[in-house]
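Before I ask anything, let me first share the structure, which is written out below as structure tokens.
The complex appears here minus one protein chain, its other protein chains still in place.
Here is chain A:
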Amino acid sequence: MSQPAIALQSVVKEFPLRRGTAVRALDRFDLQIADGEFVAVLGPSGCGKSTVLRLVAGLDTPSEGTVTIEGARPADLVRGHRLGVAFQEHALLPWASARANVELPWKVAGRPVDTARVDELLELVGLTGFADARPRQLSGGMRQRVAIARALALTPDVLLLDEPFGALDAVTRRRMNLELARIWAEERITTLLVTHDVDEAVLLADRVVVMTGRPGRVRHTESIDFPRPRRTEVTRDPAFHEIVDRLTRLLDESDEPGHSDAAA
């Protein structure tokens, strides 16, 4: 592996509370993601996994340590409009159509809208017939798909996914994940996904990083070698379930009180 696409080196993130006290969300957190690799960060809620994503997105800065993307600061990537992010809340513009929402990254970047690319993205996420619909006319799953199309709009160098399907019901979520696996197989962008859903992480990622409870650290790394494109058969593979079971156990343990070294 040459220079990693994304590198977090002994990152510490503390959030100040009252005077003099602070809560440590991340403690000497290390993570390297290679170019074109899909890494899922898996952790119990409140373990700081969303903080990892916000640091990589440049929405927060680390208290200690460094976060670099392609050797530069995240802010530089953002300034070049080369970052795509899909959040748990779709945050679509409610007054704009699905098409206008996908066009937003071009407008914000001050570039002419690539209509052909917009059409292609709407087709990729299966919303060609809903281009003129406003977000509230779409189902929850459709809104998330628009948000993912928006994140992919400018063919970003790095894609960040913060539980993009976290607010959906289990059936829709599973279908969305299979769809995301298909979309990703076509785009192959360096991707960081944070989630607490083990199936989702194992289905989508090349590598799954399990975090400890707060303060978050890397507890375990698992390489996932199922061939791509991954379809629904993968989820029936006994090897898939074996990995899911093992990671779920790790997750349960890191969730137990007293196991994390928060008190230290």
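The working rule: contacts are C-beta pairs under 8 Å (C-beta built on N, C-alpha and C of every residue); 3 or more make two chains touch, one makes a residue touch a chain; residues count from 1.
Going forward, contacts and distances are computed from a predicted model.
S.K.: Given the options "NitT/TauT family transport system permease protein", "Nitrate reductase catalytic subunit", "Glutamine--fructose-6-phosphate aminotransferase [isomerizing]" or "non-specific serine/threonine protein kinase", say which is the protein name UniProt records for the missing chain.
M.R.: "NitT/TauT family transport system permease protein"
S.K.: Who touches the missing chain here, A:P44, A:G58 or A:P164?
M.R.: A:G58
S.K.: If the hidden chain were put back, which of A:P94, A:P112, A:G129 or A:P238 would touch it?
M.R.: Within the whole complex, the residue contacting the unshown chain is A:P94.
S.K.: Who touches the missing chain here, A:V78, A:V113 or A:A131?
M.R.: With A:V78, A:V113 or A:A131 as choices, the missing chain is touched by A:V78.
S.K.: By the contact criterion defined above, which parts of chain A meet the unshown chain? Give residue numbers in ascending order.
M.R.: 57-59, 78-81, 83-85, 87, 89, 91, 93-95, 104-105, 107-110, 160
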